[in-house]
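For this depiction, one protein chain was excluded, whereas all remaining protein chains were kept in their positions.
Labels run A, B and C following the written order; every chain starts at residue 1.
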Amino acid sequence: MTPLEIIELLKKHDADSVVVAVADGPYPHVVITAEKLVKVADFLKTEPRLRFDLLRCISAVDWPAKNSIELAYDLISTSLGHAFAFKVLLDRADPQVESVGGVWPAAQWHEREAFDLMGVTFLHHPDLRRILMPEDWPGHPLRKDYQDVAEYRGLKFKP
Amino acid sequence: MTYIPQRPPVQYKGLSLVIARLATWLGGIVIPLLLQLAWPVFIAAIVVIVAFVWVVGRFINPLLPWIVRDFIVVVGLLAFACIVAIIGIWGERKVAGRIQSRLGPMRTGVWHGWAQSLADGLKFVQKEDLIPREADGPLFRLAPYIALVPAFCAYLALPFGVGWVFRDADVSLLFVLAMLAIEVLGVIMGGWASNSKWSLYGAMREGCQLVSYEIPMGLSLLAAVAATGSVSLVQLGEAQSGGWFSWLIFRNPFLFFAFFTYYVASLASCKRSPFDLPEGESELVAGFHTEYSGFRFVMFFFAEYVAMFAVSALATIIFLGGWHSPVGGPSTPLWFLIKSTFLVWVQMWIRWTLPRIRIDQVMHACVKYLLPFTLLLFLGSSLWQLIDNPTHPVFEGFAHLLHYGLGVIGLLLLGLYFAGMVYGYWNRNRLVGQMARKHLPGA
Amino acid sequence: MKEIELHSQPDLLHDGEVPSDIRTEEIMLNMGPQHPSTHGVLRVVLQTDGELVLKATPYIGYLHRCAEKIAEKVTYRQFTPYTDRLDYLSAMNNNLGYALAVEKLGGIEVPPRADYLRVIFAELNRIASHLVAIGSYGLDMGAYTPLVYSFREREWIMDLFEAACGARLTCSYITIGGIREDVPEGWVQQCREFLDYFESKIADYNNLLSYNHIFVNRTANVGICPADLAVAYGLTGPCLRGSGVAWDLRKATPYCRYNEFDFDIPVGQGANGTLGDCWDRYFVRVLEMVQSVRIIRQALDKLTEGPVQTKVPRIMKLPAGVVYYEVENPRGQLGFHLVSDGGTSPYRLKIRGPSFCNLSVLPVLAPNCLLADIAALIGSIDVVMGEVDR
Partner (left out) sequence: MLETVIFFLFAAVAVVAGLAILLSTNIVRMAYWLIAMLISVAGLYFLMGAYFLGVIQILVYVGGVAVLLVFGVMLTSRQLAPRLRPGPGEALWLVVVATVLLIGLILSVTHARFDQGAIVASNSVAEIGHSLLGDFLGPFELASVLLLVALLGAAYLARPKAPVQGAQQRKGTAI
């Protein structure tokens, strides 16, 4: 199905969850409200005409200008072959969102990485721990305003 | 100012200090002196020893010359075992190279790196042998000796020829088996004492594997004993005099398979692939001898090769007619050495081709397949005596027919092996591929 | 470090209490960063009862080099060498993925000869990476010889790479807009020579390792990953195809002229043991090498003359926008989520490493394996820590 049809289907299913819809350009996607995330995810996976069963990637992008952190979920269906993506905009101060680990277990490690590098906390995540950085590393490195730490466990870095 | 760690000065305290000083002082005087008159001192020493032995033998204790003879023979056996291990280590690396289409050691020593194992020994001797902090000190130090000494003791009862044996006890077969059984303790002690979970796993695997594979090993040997009626290796060897067809392996079909089950069980008993789980490199890092370094590691390494040759020697004596020649010439220890080294070569060949099997597969193989099969072979071999005796001409004819049939099968197998070698050598270009030919001048 | 909850300390045997059954105490084993069969700095904490593994928790991050943070400070063309170090066994495929993502966002056209050369080098690198995977998998199982043979063949591919771009492993050869420089003349002939030589060698591996009775016993019915579990955990590449899902980006969403070649996607059939076990994942890689040889032959025939590089400014600016582009790497789908705000360097570049997702299935498959099966499992997933930790 083309992105346009997918967006139509989604709007028909749950109109007020879609904030912005972009059908053309290199990255056709939909922006979802944070509350309806799990329901939309479930719909995208179980809907027979969509069947997005492979969650490819969750990317967290930091927009200090718009004071928001954006989570982009990229999906593809291994049975029907079409790809799609949807985004969620979160408040930058305290980014919190429901975990989609229930719908796609692949999300667990991506969410842990988003938590580790960007500071997004995922509710009801089975094992939300830092995945790449050491457990007690101060701050979240991939944020634009991240200041490198000067000294960690006796190791000194020249800024 | 960057901080350069200074090595703390080493203080030799107490007795070791005195000994160190004394040795250096004495050595300083004696060695240069000896070097100048080395030869006369050497000859003089021999004359003194011989005179002493003759005098004491004549007047005080007539047994002394025999004791000296035994002592020399034991030292000879020890040297032979060491040589076997050294050649084994070098041979294994050359064989591995050949199988993997590379050359193996070429640099140490002029011709094909023959001095590689000596160089390894030298390297290991001067390596620092660490002992983990919480390791069980005395057990940790004792383990290599308990692994090595029994392997050497097994050579005491191994006959190389009729007169060529240190002490021909009438239970020499069981004696060799017993010595190989003690080796388990050294490995388990080493695994436990190095106080690391990985080596404990190695020790556990060693324990299960060796104790359970002794039974099929013993049973397949018993099948041979049932056929000849004696447990002494010399008599077993003598029972196979005469050419190729009189060897015990072709005596009856049960013995034919007993050789192969014995060989598989012996692979397991000296931890050779595909049963080398105790030091499974890819899972247990290095199994029981992970924490060992320096000369202690060499002892475990030596024990493996010495046991390997001992086990192959046992197989040749019992199944392949030890010192008797296949073509009817004089039976000399040379034949024994040729056959044993051939079996050792087969062990190396197996190691570099087969992957490793899992611990539960080792157990299943032993309990479900090898044990019942060897029991059957033992039963069959002992019942065979009813057929193979002159009172029943019909059966006896049938027995002889089968006897020669098996011999022909053996010849076919040997022919197959040589055909494979000729085929391999004949189109080595195609098999090894230009890639290797271009890079390997010697291949 | 969050402690793994152990059973309570076993109470000692009190007098008169005859244990109805023998209670064994669990061992917590640290298959630490330095271990012969973790294919790199991966630490797996195993909770074992004897040899039986009850729980496995992978800890990653030992090879984290902050590639994504550096991407935000480096111009588009300067980031290409970093992509070599992601999956350091298939540098060409990584470069191709990054180059295609940037070209799609910037709408840059690539000449046909560059396309064909890109396909040739990507497939050559796939063969080289699968050779390493097969050789080291044999090593995990204790067979030392296959490794030497597979590296002998890989040497020839490395020579071909060195002739073309000067480097063996980290080539950064496929850049944005095409290829750094054209292949030297006589290279195509050498490449054909290699293909003929290599074709017969694959049969050797099968006899030596794939159909070896002990190897099959060690890998069949071990670490069985059914198709739905594989897709749910985001497994891609040979791990997914080993579970029977015929999903390959080169066929599903063809990129870089892959639709012009005819090749088929090898899928696990459960020939030895059940579908989706370690043997299937291993054997899919062997079959993929055969397909890659077919692709390279067709690409070599179709190679047209012409330029290999379009004019691209050194400090290029991409229009503001987002793109997510995925490429079929030897280990799975390597994805680049590129967000650009019109500047000279990417605003945000998220790299989806295939081994990152393939490894996430280890805690699910590990329970009830034996200690030796863990080595088989990690080897069959074929993890490269470079793209797991980025």
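Keep this in mind: a contact is a pair of C-beta atoms (placed from the backbone, for glycine too) under 8 Å apart; a residue touches a chain by one contact, two chains touch by 3 or more.
Predicted, not measured: the structure shown is a model, and the values here were computed from it.
Novice: Just to verify: which one of B:Glu92, B:Asp120, B:Glu214 or B:Glu304 makes contact with the chain not shown?
Specialist: B:Glu214
Novice: Could you tell me which of C:Leu52, C:Val74, C:Leu208 or C:Ala246 touches the chain that is not displayed?
Specialist: Candidates C:Leu52, C:Val74, C:Leu208 or C:Ala246; residue touching the omitted chain: C:Leu52.
Novice: Taking the full complex into account, find the residue in B:Ala181, B:Leu334, B:Ile350 or B:Ile387 that is in contact with the omitted chain.
Specialist: Among B:Ala181, B:Leu334, B:Ile350 or B:Ile387, only B:Ala181 touches the chain that is not shown.
Novice: Which residue among B:Ala20, B:Ile67, B:Leu122 or B:Leu383 touches the omitted chain?
Specialist: B:Ile67
Novice: Across the whole complex, list the residues on subunit B that are touched by the chain not included here.
Specialist: 61, 63, 67, 136, 138-139, 169-171, 174-175, 177-179, 181-182, 184-185, 188-189, 192, 200, 203-204, 207, 210-211, 214, 230-231, 359-360, 363
Going forward, only the chains that are shown with their structure count from here on.
Novice: Can you check how far apart subunit A and subunit B are, centre to centre, with Cα atoms defining each centre and the answer in Å?
Specialist: Here the centre of subunit B sits 63 Å away from the centre of subunit A.
Novice: What residues in subunit B touch two or more of the other chains?
Specialist: none
Novice: So in the complex, which bits of subunit C are touching subunit B?
Specialist: Residues 27, 29, 35-37, 51, 138-145, 148-149, 152-153, 155-156, 197, 201, 208-209, 212, 214-215, 217-218, 370-375 of subunit C touch subunit B in their complex.
Novice: Any idea which subunit C residues touch subunit A in the complex?
Specialist: Listed in rising order, the residues are 1-2, 60-61, 64, 66, 68-69, 104-105, 231-234, 236, 240, 245, 247, 252-253, 321-324, 326, 333, 335, 337, 339, 347-348, 350, 352, 356-357, 359-360, 389-390.
Novice: In the complex, go through subunit A and note every residue touching subunit C.
Specialist: Within the complex, subunit A touches subunit C at residues 25-27, 29, 53-57, 59-62, 72, 74, 76, 78, 81, 83, 85, 104-106, 108-109, 117, 129-135, 141-142.
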